[in-house]
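Every protein chain of the complex appears in place save one, which is left out.
Moving on to chain A:
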Amino acid sequence: MSAGHHHQLYRAGDTPAHRLPPQCKLAAVVGFVVTVVATPREWFAAFAAYALLLAGVLLLAKIPPGFVLRRMAIEVPFVLFALAIPFVGTGERISVAGLSLSLPGLWAAWNILAKATLGVVASVLLAATTEPRMLLLGAQRLRLPPLMVQIAMFMLRYMDVILDEMRRMRVARESRGFTARDVRHIPVVARSAGALFIRSYERGERVHLAMLSRGYTGSMPVIHDLTASARQWLAAGTLPGAALAVLLGSVLLKTGEW
């Protein structure tokens, strides 16, 4: 049986960062990211401070740097995009090691890279310290649209079931001598995908019947009582609070210069 391979983002542990209620952590990460995004790109010191703050929380959560780095792979497409901007950008150009680069392009690339990296690390931190289902319960608690939370919950539950089904269909194809080798085989694979979609749709109908049979009336009942104390909110608020302090401090310094 496939043992939850989509839970690789989570790293079990019992640190203060793990123990906080999920809704506090979700709100904290969103607050942190908004602060980062609101920071003007020229304020290098502020970005350095944000990075230090994140590093502090990672240390607290006992998440090794290698774990974070591997999971940052999701950022690679953005990095490639950012790296291309200075070459294709317009405006004033400067010469670096014989390459002609656009100055506004360099700024844009830095802006994307710095903010995206901080955002991704914060998200990896959240995912590493919070089980996916708890994350969704936190989202439910924060009153995110219930329909979206429910869809995500079912995705989590049925991912393995559907992957298993997909695997069985592949085995059935291959048992009859089919292997996908080149583009001419795409129609066959596409038809399988269509069949998989219909099977999943039918399963959805059956699950809905099972839910109705147990008294479902459109909203998920609250089963886990995820109340967070003021103290826990305060603890979770440390990261975005400190980031906000850095931002406000920088604003005061900059305006003081003028």
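The rule is simple: a contact is a pair of C-beta atoms (placed from the backbone, for glycine too) under 8 Å apart; a residue touches a chain by one contact, two chains touch by 3 or more; residues count from 1.
Following the convention adopted for this analysis, contacts and distances are computed from a predicted model.
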item	value
Per UniProt record, name of the chain withheld from view ["Cbb3-type cytochrome c oxidase subunit", "ABC transporter ATP-binding protein", "von Willebrand factor type A domain-containing protein" or "Ester cyclase"]	"ABC transporter ATP-binding protein"
Sole contact to the chain not displayed, among A:143, A:214 or A:231	A:214
Identified contact with the non-displayed chain, of A:81, A:154 or A:197	A:154
Missing-partner contacts on chain A, residue numbers	1-4, 133, 136, 153-154, 156-158, 160-161, 203, 206-207, 209-217, 221-225
